[in-house]
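One protein chain is absent from this view; the other protein chains keep their places.
Just so it is clear, A, B and C label the chains in written order, and each chain counts residues from 1 on its own.
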Amino acid sequence: MSELKGLFYPRTPTGKASIVPPTPWHYSGELVTLEYRTDPKKVAALLPEGFELAEEDPGALAAIWADWQSTGDDPEQLLDPIRVQYKEMFIVCRCRFQGKTYSRCLYIWVDKEFAMLRGQHQGYPKKLGSIQMSRPVTVGKAGPRLEPGGTFGLTLAAFDRRLAEARFTIRKESESAGFVNGHPMAHSRWVPAIETDGTQSLEEVVTMSGFDVEKGRCFEGDFDLAFFDSPVEELLDIAPQEKIAGYWHEIGVSWRAGTTLARKTLG
Amino acid sequence: MSELKGLFYPRTPTGKASIVPPTPWHYSGELVTLEYRTDPKKVAALLPEGFELAEEDPGALAAIWADWQSTGDDPEQLLDPIRVQYKEMFIVCRCRFQGKTYSRCLYIWVDKEFAMLRGQHQGYPKKLGSIQMSRPVTVGKAGPRLEPGGTFGLTLAAFDRRLAEARFTIRKESESAGFVNGHPMAHSRWVPAIETDGTQSLEEVVTMSGFDVEKGRCFEGDFDLAFFDSPVEELLDIAPQEKIAGYWHEIGVSWRAGTTLARKTLG
Amino acid sequence: MSELKGLFYPRTPTGKASIVPPTPWHYSGELVTLEYRTDPKKVAALLPEGFELAEEDPGALAAIWADWQSTGDDPEQLLDPIRVQYKEMFIVCRCRFQGKTYSRCLYIWVDKEFAMLRGQHQGYPKKLGSIQMSRPVTVGKAGPRLEPGGTFGLTLAAFDRRLAEARFTIRKESESAGFVNGHPMAHSRWVPAIETDGTQSLEEVVTMSGFDVEKGRCFEGDFDLAFFDSPVEELLDIAPQEKIAGYWHEIGVSWRAGTTLARKTLG
Partner (left out) sequence: MSELKGLFYPRTPTGKASIVPPTPWHYSGELVTLEYRTDPKKVAALLPEGFELAEEDPGALAAIWADWQSTGDDPEQLLDPIRVQYKEMFIVCRCRFQGKTYSRCLYIWVDKEFAMLRGQHQGYPKKLGSIQMSRPVTVGKAGPRLEPGGTFGLTLAAFDRRLAEARFTIRKESESAGFVNGHPMAHSRWVPAIETDGTQSLEEVVTMSGFDVEKGRCFEGDFDLAFFDSPVEELLDIAPQEKIAGYWHEIGVSWRAGTTLARKTLG
């Protein structure tokens, strides 16, 4: 009846009510990236058919806390901060697909619905949670400075249970923020058939990278990281066995589109 | 590498971490259903290709507030109420697809992520919001009684803005709770291609109904309903022009699966 | 300059902005009361000067989850449910003061600010938390029935940590809901001097009871109750050593005023 607009639902004649605005999406954020090694068999157990462990350092993971602002192109959105700000915590591995090395998000929690939907589009397995992270300060005694010794607290909770706690202390400036989350992402997009019988209406492997990446300040340091149990999580399986390094860093990036690497559809 | 389990993401060897448990899903709820008429052209404007207005009373809509508990078959889930309780507000029209009459959800807000994901599976265009509704009481002065004169307040907000307010007053017992939301649902499931170029990886029309429907107490009455503006909503377009009737009612229902009515896929 | 109105702050010419409306306050609620015994020495350690342990069963405590609606006399308030509904979890002991037996709240968490302020007025040591409790249902599979075998889940969290979990199963109807929370309350109202030097601007012991108490349905049953650790709580000190009995019950009550039992003021 109508030419409906909107990337996601609800689609309307104007697209105004769509849960997310049109791409491009622009992001500015502060991140803490904690790289560690776990049992590679536990990483392999989380990879779907067609994926393999990375050839080098296959048990390396990155646990990342991020405090983002994000917006579409509409300048009005950026001035309504409740529609712009969100935090997330996610865990990334490296893997191989079709002979290339990718980064892949294993678990992720965000605290806003628009971030959840954009993540689904990109194949991130987003749940909602409470993500907390210290912010650096320049004056006063109530926060870390961006300098050696500055210490950040980081927590994750969902359904009123703490799932993760970490502390990170800056040791020195750094050129880069680790290697685990440094490849294009390779994510699965699964749509179970409404028949809910184990068949999939859609199974895709997609890849993507941002554009206009702008790196800000970056510091390396030491950290502690602990996961806790929950009846609806499996974080203990990929708990740290050996620490690699931690980073506090700033990123600006935009995102417009990805590429489908593989697709299976039902009849 | 692994046989992954889980209806949705994250898929793991056990399925324990999946954002929703396996079907069947069981629901017990209290609802307020407010039926009214709006401009049929505005309803038509929200229907995608292949859908038509209902033949009778095409501008009839139902605005529904619901306070649910829901659970999978695992009895442990039901005893962790934060994983069970949620509220939602949704707006339903009737429509025709492939020559049959269906109910269809135009807009919907919920306050928990698991409800959002289950809704996406079923084609409900779920956003997060703050849904508030009076609860009936049996003692004291701080709530309505389930009897003539009992008055319920109902509100909806998202992104710190009130979107809807309503009041409903019981007039008498009723056999049914209206006609707009009484058909099988016909919903669209859209998955935009990761190329984000206007193409769709998947477009489906699905239909579904619950099973083991159990109707509880039901009352009919009078109501007021008002929608408010927001930069990211289009509720004013379907504001009430004429009231039909309102209902407070209880429903128990289970859900296992739906049926695909139409499917288009890329490639 | 002005005749300011309002029980609490902010006081204004009209009193409209006051954080709580004038008394009387009316309450309608569903409660789960779990009575148990802990080490009486741990109870005594929480009583201020002038208070003594109850003569009988001095280690008896009640852990209570409550789902309330509450309102002032203004009928408009009752129809804006976000200003009316709140949940709380609190722990009550019995004690003696000036030769009489009272109930006394040791710890309490609520989820709305207006409930916090009213509680402060009454000497309840209210913090904010996430209080979750199963609701009884009459239809469907997603909740307990108000009949033998009906099982309720109950949780408490604050600052993203679970503090308490309980389960209660109805065994039979009951005439009363226990004895620990059955006396007038005797609470301390402390106002530290702004000099913040250990002196108090005000120290009072106040007592109060509700009026127009209306008892609804009441059931007795069995329960499990566990407390968990937190850097800012001391619940483990008063953990259950022996269970007494649990109850699900409804209460309607109004509150207008209390009585000062003792007062010390500075200067």
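In the analysis below, a contact is a pair of C-beta atoms (placed from the backbone, for glycine too) under 8 Å apart; a residue touches a chain by one contact, two chains touch by 3 or more.
Note that the coordinates shown come from a computational prediction; the quantities given were computed from them, not determined experimentally.
Novice: Looking at the whole complex, which of B:R161, B:K215, B:K243 or B:R256 touches the chain that is not displayed?
Specialist: B:R161
Novice: Using the touch definition up top, pick the residue from B:Q132, B:T151, B:T207 or B:S254 that touches the left-out chain.
Specialist: For the chain that is not drawn, the touching residue is B:Q132.
Novice: May I ask you to list the residues on chain B that touch the chain which is not drawn?
Specialist: Touch set of chain B with respect to the missing chain: 130, 132, 155, 157, 160-162.
Novice: Just checking the interface: what residues of chain A touch the absent partner chain?
Specialist: Residue positions of chain A that touch the missing chain: 26-29, 68-71, 78-82, 84-85, 130, 132-135, 137-143, 151-155, 167, 212, 214-217, 250-254.
Novice: Tell me, which residues in chain C touch the chain that this view leaves out?
Specialist: Touching the chain left out of view, chain C contributes residues 1-2, 4, 7-14, 16-17, 19, 23, 44-49, 51-53, 76-77, 80, 82-83, 106-107, 112-113, 116, 120-123, 125-128, 159-160, 188-197, 201-202, 204, 206, 208, 231-234, 256-260, 263, 265-267.
Here is the rule we use: only the chains that are shown with their structure count from here on.
Novice: Can you list every chain that touches chain A and also touches chain B?
Specialist: Common contact partners of chain A and chain B, which must touch each of the two, are C.
Novice: Tell me which chain's centre, taken as the mean of its C-alpha atoms, is farthest from chain B.
Specialist: Farthest by centroid: C.
Novice: Centroid from C-alpha atoms only, then distance chain A to chain B, rounded to Å. What do you get?
Specialist: 29
Novice: Counting in whole Å, what is the centre-to-centre distance of chain A and chain C, each centre being its mean C-alpha position?
Specialist: Chain centroid spacing, chain A to chain C, equals 41 Å.
Novice: Starting from the mean Cα coordinates of chain B and chain C, work out the distance between those two points in Å.
Specialist: For chain B versus chain C, the centre distance works out to 35 Å.
Novice: On chain C, where are the residues touching two or more other chains?
Specialist: Within chain C, residues 130, 132, 155 contact more than one other chain.
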